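I am attaching a structure below and will ask some questions about it afterwards.
Only one protein chain is missing; all other protein chains are in place.
Then we have chain A:
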Amino acid sequence: MGDTLKIVVLVKHVPDAQFDRHIGPERTLDRSESILSELDEYALEAALQLTDARGGDKGGNEVIALTMGGPDAANALKKALQIGASSGVHLSDEALAGSDAWATSLALAAAIRSLGEVDLVITGMASTDGETSLVPAQLAEHLGLPQLTFASSLEVSGRTVAIQRDGEGVTETVEAELPALVSVTDQANEPRYPNFKGILAAKKKKIATLSLAEVGLDAGQVGAAGSLTAVESAKPRPPRAAGTIITDEGDAGVKLVDFLAAQKLI
């Protein structure tokens, strides 16, 4: 292949973090009021910038948005198509419900393999619901890919991808040969919004729905059955008891220190 890129971007339909979120009686997340995960928009933007620079879809590039989950998960794909993804893939099967990071990454890896050769897999830095940050690394391990995570910028030249990342006290440049997996932070770019043209164009784009069997997995490998971790209980943190609130009358700094001293914090 020449200078074209085939990129898979992971997108996820997650509860809106602007509101309080809840865990239901089945110890899974209440997914009403869900949106395309904010952090995935940076991943999608990164993919679109790379392909735009190479002539976009017309130049032979592809940005495939991939999600897994129930019927509602398709909403994340629709949004991704409106923003500019070339096509969508929805891995959907009832057996997937309750998958932990292990089972999720196994299923996503199988779905990506079913798409043929891919140059790049791009993800957000974490989902804003599970927040484990495990899936990108586990996906990379399942697919045997180098991972370049927490990129604050990335570029592809020839068959090499290079990123910048901020570590504790250090900024690193990291390189790998394609194919590779990259996760981007919210510093990587300014995500674009879908415009009218994009919304119209999205109606003509395809969303392929894949079953577990179509990606070569059976029900026992995913969901609660295939997971390697189990949540035994989930409870809201006890609400923090309302503390003492004072209005500054010129001595609040001293009262604050009194409080710290009483709590043995100084």
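Going forward, contacts are C-beta pairs under 8 Å (C-beta built on N, C-alpha and C of every residue); 3 or more make two chains touch, one makes a residue touch a chain; residues count from 1.
Throughout what follows, contacts and distances are computed from a predicted model.
Enquirer: Which choice in "Dihydroxyacetone kinase-like protein", "MaoC family dehydratase", "Electron transfer flavoprotein subunit alpha" or "Sugar ABC transporter permease" gives the name that UniProt lists for the one chain left out?
Expert: Checked against "Dihydroxyacetone kinase-like protein", "MaoC family dehydratase", "Electron transfer flavoprotein subunit alpha" or "Sugar ABC transporter permease": the hidden chain maps to "Electron transfer flavoprotein subunit alpha".
Enquirer: Taking the full complex into account, find the residue in A:Gly144, A:Gly158 or A:Gly220 that is in contact with the omitted chain.
Expert: Once the missing chain is taken into account, the touching residue is A:Gly144.
Enquirer: Check each of A:Ala97, A:Leu200 or A:Ile246 against the chain that is not shown and name the one that touches it.
Expert: Counting the whole complex, the residue in contact with the absent chain is A:Ile246.
Enquirer: Using the touch rule from the top, list residues of chain A that touch the missing partner.
Expert: 17-21, 23, 27, 29, 38-39, 100-102, 105, 125, 128-138, 140-142, 144-150, 162, 166-177, 180, 185-187, 227-237, 240-248, 250-257, 259-261, 263, 265-266
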